[in-house]
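Excerpt of the complex: some chains, original placement.
Chain nomenclature is as follows: A and B, assigned in order of appearance, with residue numbering initiated at 1 for each chain independently.
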Amino acid sequence: MTYSLAGDQPDPIGVAVIGAGYWGPNLVRNFQATPSFRVRWLCDLDLDRARRVLGGYSTITATDDYSAILDDDEVQAVAIATPAGTHLDVAMAALRAGKHVLVEKPLAATFDDGRRLVEEADRRGLVLMCDHTYCYTPAVARIREIVRSGELGELHYVDSVRINLGLVQRDIDVMWDLAPHDLSILDFVLPDDVTAVAVAAHGADPIGAGRSCVAYLTIELSTGAIAHIHVNWLSPTKVRTTMVGGSKRTLVWDDLNPTQRVSIFDRGVDLTMPEELGDDERREALISYRSGDMVAPALGEREALRAMVDEYASAIRGRRAPLTDGRSGLRVLGMLEAASRSLANRGEIVEVAR
Amino acid sequence: MTYSLAGDQPDPIGVAVIGAGYWGPNLVRNFQATPSFRVRWLCDLDLDRARRVLGGYSTITATDDYSAILDDDEVQAVAIATPAGTHLDVAMAALRAGKHVLVEKPLAATFDDGRRLVEEADRRGLVLMCDHTYCYTPAVARIREIVRSGELGELHYVDSVRINLGLVQRDIDVMWDLAPHDLSILDFVLPDDVTAVAVAAHGADPIGAGRSCVAYLTIELSTGAIAHIHVNWLSPTKVRTTMVGGSKRTLVWDDLNPTQRVSIFDRGVDLTMPEELGDDERREALISYRSGDMVAPALGEREALRAMVDEYASAIRGRRAPLTDGRSGLRVLGMLEAASRSLANRGEIVEVAR
């Protein structure tokens, strides 16, 4: 919050949540918890569902008509948690009605749709934000700091695993369901000058679901480093681990270990490059191993969604791009589309659109 | 052992170990521990190294001359633990001298070299065995039983991770160093009618070691199932996990969890296929989720290398192919070579030689 004087508390931002499915209720709860927003509507095509989410003790209005929201002058901002295929229409209508827009990941169903939203928001000077929730966890916020400060040295590799017995989605494969988390985190923590160049993806649909339920993405980064993501709906065990290997240190994030989510290892392999290279044997001799301490930094306990909602308010108030703006959503879409094309071509490497 | 009457204990098999580096001492120790063998020699080009391995209390003879071993009529069997590049020459000489041969993995430096060894052993009626040690752990022996019995149902996917801060090898990349373990296990546990068809491999050499230090292999199996292997020399943490997903159950092997190495989960996603398929919505409706118990079977505590050595003796005595014979070593080489070609071609999918 940028307002610090007592008594100078700004008026809350009127907000409406569109979509009362899996994610919408979490948005409602978090918007309610902060004085920065005043929730005015919860909208769903299925009015009963919206009512059930609000329950029997709420003063918020349920509706199935989102034009009522767009017409409500007290609504300055919307949050869209509908299926990805509807993001373009709903978000575009909201932008055209002059509302700031927060969209659940992925930003849109295609890179081109996403670009249209980014351009519209730019044109109108409105905030377009993508709800990359993980970027607002204390762990990822800290990882971003650590990676971008150079504390790990030069980035060597990123390895991410996100597997679980998950809901087989009706409209999207496991890559579009789960990898946006890993890709948005990757995009968030990378230094500004490191970009994704190309993607290869392999997948399988062993249960005959009609779409990949297991997938592996390999991402070539502009520095020659490699990132790899494993997503899987069929795993009986839940794993959520990301390793970020650097030339000086390696960081391991285990999101399921609440007492030690982030560990920074001063262990690794060093290679001292002699000035005149050539003699292989001599080169070998210069490999050495570090086996130093491990440090697990203390992290706060802030709820990610609450921090995301605060960033939305702050971006609206400051008329600035939020940390996870439409452009970051667009970069994630670029990687996802390349991955889909690769998957359709037996793992062929595909350049990432910009 | 096939001899069970007291007094009917056969004469021990004279054996020589060639190579006193990392693995040779383990072979010496295990050959010593069984009455099936009598260790006669430990050979290394570096005689001092062989002597140091034997120590000051041993009656075994150290030598740096392996022709002495080949000339020793009391030696019926050799065990070769020298670098892979020398396997062809040393093993071929031993076979030609009429000795049974056990070779440390990989069987040879190339698929063609391996094939020559297999053919030579066949021609001479000698045992050619590959020391795929993991196949002799109680865990993998049990996994083989479980997978091949159909207890897991149809095989859906295999995912294997073998990462650690490892020695960067002088002559081979991380794939040739570590993936033989995973590939030999995969080969060992798969039903006979399931074969590896093609491989794609992605890797990186972020430290400039001159060879890949991180690699990912994707293997297409003949049934359409997928296998994936992650090997990494640079990881500060050690992970050795293999997941075998099936249509009925999923098995997780965590080799670093001694009290629960193997877990069998009755959890998963089921898809009931209606007779006339067509209506997508109807198909969706038939996805269901199982969330049953998990069972961790009791496993024995047998040392793998001891069991491997016993299998070698038994194969020699029975003049039969050992469980991990030259052909299994050859299949592993086929996958490794395809992976190397893929790696050199930016992950292009490559068919596996047979």
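By our rule, a residue touches a chain if its C-beta (ideal position, glycine included) is under 8 Å from a C-beta of that chain, and two chains touch if they have at least 3 such contacts.
Quick caveat: nothing in here was measured; it's all calculated off a predicted structure.
A.B. asks: Counting all identical protein chains, and not just the 2 shown, how many does the complete complex contain?
C.D. replies: 4
The criterion applied here is as follows: only the chains that are shown with their structure count from here on.
A.B. asks: Between chain A and chain B, tell me the centre distance in angstrom, where each centre is the average of that chain's C-alpha atoms.
C.D. replies: 40
A.B. asks: Of all residues in chain B, which touch chain A in the complex?
C.D. replies: Interface residues on chain B, with respect to chain A: 154, 156-157, 159, 165, 168, 170, 200, 202-204, 206-210, 213-214, 216, 218, 224-226, 228, 230, 232-237, 243, 245, 247, 250, 252, 263, 265, 267-271, 273, 280, 283-284, 287, 289, 291, 294, 346-349.
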